[in-house]
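Notes for the one structure printed next.
For this depiction, one protein chain was excluded, whereas all remaining protein chains were kept in their positions.
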Amino acid sequence: MIMANHSSEYYVPPPSRWPIVGSLALLTLAGGFILFLDKMAAGPYVMALGAAILIYMLVGWFGSVIREDQAGKLGGRVDMSFRWGMVWFIFSEVMFFGGFFGALFYARNFTLPSLADAQMLWPGFSGAWPSAGPGIREQFTPMAAWGIPALNTLILLSSGATVTWAHWGLKQGRRRQLKIGLILTILLGLTFLVLQAHEYLDAAFTIRTGIYGATFYMLTGFHGMHVTLGAIMLTVITFRVFAGHFSPDDHFGFEAVSWYWHFVDVVWLLLFVFVYWL
Amino acid sequence: MRLKEPTTTRPALLAAGLLLSLPALAEYRFPLNLQPPVTIIGHRIYDLSTTINWICFGIFLVVFIPMFYALWRHRKSIGHEAHHVHEHPLLETLWTIVPFLVLIGIAIPTTAVVVEMKDTSKPDMTIKVTGRQWKWEYEYLGEDVKFLSNLATPREQISNQAPKGEHYLLEVDKPLVVPTDRKVRLVFTAEDVIHAWWVPALGVKQDAIPGFIRDSWFKVDLPGTYRGQCAELCGVDHAYMPIVVEAVPPDKFAIWMNDQKTRLAEARAAASKEYALPELVAMGQKVYQANCVACHQANGQGLPPAFPPLDGSKVVTGPVEGHLTVVFNGRPGTAMQAFGKQLSDVDIAAVITYERNSWNNKTGIAVQPREILAFRESQAQKVAAGK
Partner (left out) sequence: MDAIAHHIRHEEHPTGLMRWLTTTNHKDIGTLYLWFSLTMFFFAGALAMVIRAELFQPGLQVVQPQIFNQLTTMHGLVMIFGAIMPALVGFANWQIPLMIGAPDMAFPRLNNWSFWLLPVAATLLVSSFFVPGGSMAGGWTMYPPLYIQGGISYDMTILAVHILGLSSIMGAINIIVTILNLRAPGMTMMKLPLFVWTWLITAFLLVAVMPVLASVVTMLLTDRHFGTHFFNAAGGGDPVMYQHIFWTFGHPEVYIMILPAFGIISSIIPTFARKKLFGYTSMVYAVAAIALLSFLVWAHHMFTVGMPVAGQLYFMYATMLISVPTGVKVFNWVATLWRGSISFETPMLFALAFVCLFTIGGFSGLVVSLVPVDIQLQDTYYVVAHFHYVLFSGSAMAIMGGVYYWLPKWTGHMYDEFLGQVHFWLTAIAFNITFFPMHFLGLAGMPRRIPDYALQFADFNRLSSLGAFVLGASQLIFLYVVVKCIRGGAQAGDRPWEGAESLEWTLTSPPPYHSFTVAPQVK
């Protein structure tokens, strides 16, 4: 923290309408979702409206941050804040996944054995993983690890490498490498998503297939959503690169996205091991 | 000081006497500790609780006598100057270690009780307890005796239209009967949501969890009637789900058990009888009071939208088949339970007839127990055929 001694330089943004717009967006989105859940026809429309407001807010909000950045208002101290902020945000995401991994772990190690113990209620239930539970008489084949999932692991890992390669390019002022690296990363991310969608379509079970289906789809589904989000963020970054943003020693926006991408990568590795493989 | 002055001693003695009798008085009107236990575990818990409360009281004095002394002695209004000491390593170490040691002292005897409490091995008998919204079902495993236990307090007492009885809310139509001096193991499960079976005097509280089996045990020292309540929020009538355990000497228990078995046989015989309409309605009203009022209310109006009215319901006034299906199988995913598993054929016939001929429902149709039996068999066949 070299610049740490001048807090007068810390940029305090003027009053902003984006937060309140964001609150309105979430209220609309949540309201619409509730209507949708309770099977009211207006639901999807209200949700769409909420999502539109939300996107409007995100574009506006990030737009002003980017403009402030380009105007050189965000000094080293603010940059440091952004870094810390991103680190803790990713930590909170880790804990969110932690909840679902916890559910998977608990169900396999505690729930199923104790259901198998309750022979009085569930005669003949063995409790072996994978399982759809004692009450669901459905035959299903679990997802095999060494087909698409293994390929997807490879794809995501190489996308982690390409984004790092792009970062090197940025740091050494080789903008071409930066651009190619980013585009490759996005393409790999999209390939991953396409394969994932294919896997879903081919799956021999659904989210209703007991605890196996539930943990499988929730974990991979939320991961897929994060990949999608990451890909959108990468796209935004790429546009900014083409617009000439970022300098070799000041490019927090880029780094934030790449951190996020690495986080998504690591979650996938855990998924591969605990959801598909073991 | 003139201590012997009679005029001051006498009131003082009187006051002391009053003060001393106060706890007794308080105990009478205002119980201050756990209910008197009647099992080993109950006694252990009682003693543990008393000890720990005294320890806490002791620590409280140790901490707060100095504090109040400081507040009084070191107050600014008498010109006390602050003495600036902000660290005292020895003291700080002490007040970290001593509480730790106290905790170890508490943990050792407690651990022994936990281990003893959880030891459900080698029971003399096992009873399966099933929690349902909002009643308990008891099944004496290996004896083919099984019954429901419902709140017996009349609704008028709850709504303040009648004076409340002595055991208001803690009384049931059929208590759980157990022998004294026998190790009784209970296995718990539930049908719909989580309930908790709790009888303070026995020192047993255990959640009954749908789809899972949990167990606990007790061995009652003294014959008597012990009362408790469901202790896990389980919906609207969570407050109205009491537990009554009647502990009787083993010989009396054997008699009771035989009696149950003969009654069961009688009930089976009764199912083949033909009943008149008024007879069924009268019996049905009792069944309704015990099993249905909670949701559908005495006036048949229900509590919409959660619980639909039966008065004027198309299902109730429509074909018997449809009506019977709802009552028998419930409506999955709603609070409406499958009463086919809970009630006897006679009861179901009676309650359905009651519903069809009460309030504004005037179908005049009497549904006979044998119709229920036929329905039960057809259902069983469907299940066997895989739906």
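All chains are identified by letter, namely A and B, in their written order; residue positions are counted from 1 within each chain.
Heads up, the rule we're going with is that a contact is a pair of C-beta atoms (placed from the backbone, for glycine too) under 8 Å apart; a residue touches a chain by one contact, two chains touch by 3 or more.
Quick caveat: nothing in here was measured; it's all calculated off a predicted structure.
Checked against the full complex, the candidates A:45, A:96 or A:277 give a single residue touching the omitted chain, namely A:96.
In the complete complex, the hidden chain is touched by one of B:125, B:158, B:298 or B:338, namely B:158. Between the chain not shown and the residues B:49, B:272 or B:299, the one that touches is B:49. For chain B, the residues in touch with the chain missing from this view are 29-35, 41, 44-45, 48-49, 52-53, 56, 59-60, 63-64, 66-67, 70-71, 74-77, 80-88, 91-92, 95-96, 99-100, 103, 106-107, 110-111, 113-115, 117-118, 157-160, 164, 166-170, 188, 192-194, 196, 198, 200, 203-207, 209-212, 214-216, 227-240, 303, 305-306, 334-335. Panel shows chain A; residues 1, 4-8, 10, 12-20, 22-23, 26-27, 30-31, 33-34, 37-38, 61, 77, 80-81, 84-85, 88-89, 91-93, 95-100, 102-103, 106-107, 110-112, 114-115, 121-122, 131-136, 206-215, 217-218 of it touch the chain omitted from the view.
By definition in this document, only the chains that are shown with their structure count from here on.
The centroid of the Cα atoms in chain A and the matching centroid in chain B are 46 Å apart. Against chain B, in their complex, chain A makes its touches with residues 114-115, 117-118, 120-122, 135.
Only residues 128, 187, 189, 211-213 of chain B touch chain A when the two sit together in their complex.
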